[in-house]
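Structure first, then comments.
In this view, the complex is presented without one of its protein chains, the others remaining in place.
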Amino acid sequence: MSDDGRHSPRARDGRAPDVFRPGGWVSMKEYSDHEAVDFVIVGTGAGGATLACKLAEYGFSVVALDAGPYFRPLEDFASDESEQTKLYWTDDRIVDGDNPLQLGSNNSGKAVGGSTVHFAMVSLRFRPEWFKARTKLGYGADWPIDWREMWAYYTEVEQALKISGPVNYPWGPPRPRYPYRAHPLNAAARALARGCEALGIGWTETPLATLSAPRGLAHPCVYRGFCVTGCSTNAKQSALVTWIPRALSAGAEIRDLAMVGRIETDANGLAVGVHYHRQDKWRFQRARNVVVAGYAIETPRLLLNSATDKFPSGLANSSGLVGKNLMAQANQAVWGEMDEEVRSYKGPPSLAITEHWNYEDDGKDFFGGYAYMSQGPLPQLWANTQATAHGLWGARLVQEMKRYNHVVGLKIVGEMLPQENNRVTLADERDQYGLRIPRVTYSWCDNDRRLIDHSIAFMSRALSAIHAKNIWVQEDDTCHLNGTARMGDRPDSSVVNADCRSWDIPNLWICDGSVFPTVGGANPSLTIQAIACRTADRIRALSRLGEVNLN
Amino acid sequence: MLAASVLADSAVEHYRGSFKNKAMLTPLIVAGLTLAMSLHGTADRRPMAHQARDASYLSAAVTGLLGTGFHIYNVTKKVGGLSWQNVFYGAPLGAPMAILLSGLLGFCSERVRANGGRRRHRVFNLPAGETVATVTALGLLGTSGEAGLLHFRGAFHNPLMALPVTLPPIGAGLLAGAVVNGGARPRGLARWWMRLLVGMGFAGVGFHAYGVSRNMGGWRNWSQNILNGPPLPAPPSFAGLALAGLAALELMREARNA
Partner (left out) sequence: MLDRNAERGAGDAYPGYDVLAKWRGPSWNEKTREVVAARLQVGDTPQFLTAEEFEILAAVADRVVPQPCSRSPVPVAGLLDRKLRAGVLDGYRAKGLPRDGEAWRRGLRALDAEARARHDRGFAAITDADQDDLLRRCEAGELDAPEWAGMPSRTFFKHRLLRDIALAYYSHPTAWSEVGWGGPASPRGYVRLDFNDRDPWEAAEAKPGREADALRTNRNVR
């Protein structure tokens, strides 16, 4: 089998893979382990890659480590669901609680580029009020950031990823025009649109991080529909093909297949570097600042696994909140069958969206909101859904599967409330590196359930309105992970401040989905990247004031 | 020229639509006929307007009008109606107009030919040069509008994509200027500009071919990229129109010098 970067590191000896050319390389600056760099970043996903790029462009020395491989999508990605499970974080994890989460393919990535390598590219801004959810809407917690500031950072990210979106976005305050035009709708998306029009609510083309026109060496989308198993076209504007190449040319070093097991702190309580496993050895990278960007499970796990005598309950955890307030997003669906052929496997899965219930509060018996989108599951995913969620097996399963080309589905991304009992802790079992594995506990609260019921009733009406048949409900699914290291105004009620800086250890930063105090009813990655851009600007500003550890 | 471009373009686009509606063959037949007729007209040295040619030019014009109607219907019946989505990706509203134009221009040229050796060419009792120039100017504006729409869909990702939305309207303006003020200077400027547009039309094919090659799989993936990439046959319609513009200017010159 050809080496696709999974067996030995590719980024070394002064060069890194060129993601735009099969077999190609670009040059890369390298630092030695002993040389303390300004920033070592753990994780190169939505948060880590963005921050690495921006900090390197601001002239800081940066090394970013990722446990996953460094792929060249054009040659390493097959059009095959099984093969592409290589993109997922499938290390051992235990799930429990009343509503155990499904992780793996459903939730986190392990590759340079992180989960954005296989995400569905939906790129939404939050509703402004969500940044003050407690004060303005009466639930959850306030963010320590003003929405107007976020609006500018959203624009920066939308430009950087050449988001293709509708000419006019129907909800929220005005935003600049998306850099690229929206994609053509597939039948599944038109079914969503018909349903919305029948029920009298708005809909639009989903703003997506995939190209509708060429960009440099990246090809535009060919509507092959394999997005959540990795885009072999490079149309998808993942961190791997956007921030990472920029970071390299600005002088950052990326290390693939480098698993960080522990953050080292000194007697003064400052972080001094990270222990990481690469090429069968544990190594130590010295750094003046450590940034954790491993996503909402690995981030708290690393902080907890780095406990010392001085910090017995884990790093940055004087509030006791590390690992708590884990928030998934509700991901329930309603499925049906059309007389017409739909063939939803063509095109990105979610070409049309309605955010109506994110912006409309009348008629809700719950806090929060949800968006819903059209769907396009590939056969394995669809079979798994029919088997485990619909409960079909035997002849009925095989029979239902033959209706694949007629299936339409609507699926929500729904807000779940932060609860301290939903959390990441350490289990006693250990993984292949000898590190304690995470246990992820999750239970829905009444509000979560009411939101889910509302969405299911509404989407069922939408499918009935377009004469879909054999409608059924997929009740148990969640997506996206946030929380576990929330940002806030006070050290006793949050883990980091608005600048993503830990209250306890001033040269320890957290920059990923973990910092969200609430999640809203919109996919999180655009917000994660916007916050990373803001964090980079804040670090630059603070360093000019001499308030960042750079000696 | 225009007819050939229309023929190829509508063939490709209606193939994409899998000729779902039998009427989708009509423009192919008509444009094919128009093309054949004008080739016939060129080969035919006799000065009389050929009735068959006339009939086919007029039927082209009618097809154009009907086609526009069809395309408007197609766009508005889709969910979302007359939205950017459907205007971008539904049946192109402006395209059938090109058939109308090729019909009209053909018809005009027949009138010119019928007037034979007489000095002052007239179409429906209007001065021929001015009429053709006006039709051409309108055509340039329309075609440029269509290019503008599609290049907006492509987010003007290449600065050169701005050319076909700026140069032709200027050309249209110059033609109009030449009609209003028939002096030699405005005509000269317009002629120069029409030549530029002919060049742009052909260069456009090159750019669109480059565009196709930038799509995934490049030319090896032709069965997708010919349809999804920029349309190869579209830009020459500018060249066709510009040639008509040159002819009109020539007629105007003859008329002046008479």
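The chains carry the letters A and B, assigned in the order they are written, with residues numbered from 1 in each.
Here is the rule we use: contacts are C-beta pairs under 8 Å (C-beta built on N, C-alpha and C of every residue); 3 or more make two chains touch, one makes a residue touch a chain.
Remember, predicted model here, so these are calculated numbers, not experimental data.
S.K.: Based on the whole assembly, the unshown chain contacts which displayed chains?
M.R.: A, B
S.K.: Which residue, A:Ala78, A:Leu217 or A:Leu550, contacts the hidden chain when the whole complex is considered?
M.R.: Among A:Ala78, A:Leu217 or A:Leu550, only A:Ala78 touches the chain that is not shown.
S.K.: From the list A:Ala387, A:Cys445, A:Ala465 or A:Leu550, which touches the chain that is not on show?
M.R.: A:Ala387
S.K.: Among A:Ser232, A:Gln332 or A:Asn482, single out the residue that touches the unshown chain.
M.R.: A:Ser232
S.K.: For the full complex, which residue in A:Ile145, A:Leu185, A:Val228 or A:Val424 touches the chain that was left out?
M.R.: A:Leu185
S.K.: Sort through A:Val63, A:Leu101 or A:Val322 and give me the one touching the missing partner chain.
M.R.: Hidden-chain contact among the options goes to A:Leu101.
S.K.: With the missing chain put back, one of A:Lys29, A:Arg224 or A:Lys364 would touch it. Which one?
M.R.: Touching the chain that is not displayed is residue A:Arg224.
S.K.: For review purposes, identify every residue of chain A that touches the missing chain, sorted by number.
M.R.: 1-2, 4, 75-83, 85, 88-96, 100-105, 107-108, 184-187, 190, 221-226, 232-233, 338, 340-343, 345-347, 378-380, 382-384, 386-388, 391, 393-395, 397-398, 401-402, 404-405, 440
S.K.: Can you list where chain B touches the absent chain?
M.R.: 16-18, 216-217, 220-221, 223-224, 227-228
The rule we apply is simple: only the chains that are shown with their structure count from here on.
S.K.: What's the distance between the Cα centroids of chain A and chain B, rounded to whole Å?
M.R.: Chain centroid spacing, chain A to chain B, equals 48 Å.
S.K.: For a test of understanding, state which residues of chain B touch chain A in their complex under the given definition.
M.R.: 78-80, 84-85, 88-89, 152-155, 157, 211, 214-217, 221, 224, 228
S.K.: Name, in rising order, each residue of chain A that touches chain B in their complex.
M.R.: Listed in rising order, the residues of chain A that touch chain B are 162, 164, 166-168, 179-182, 184-185, 190, 193-194, 197, 205, 212-215, 219-220, 222, 233, 235.
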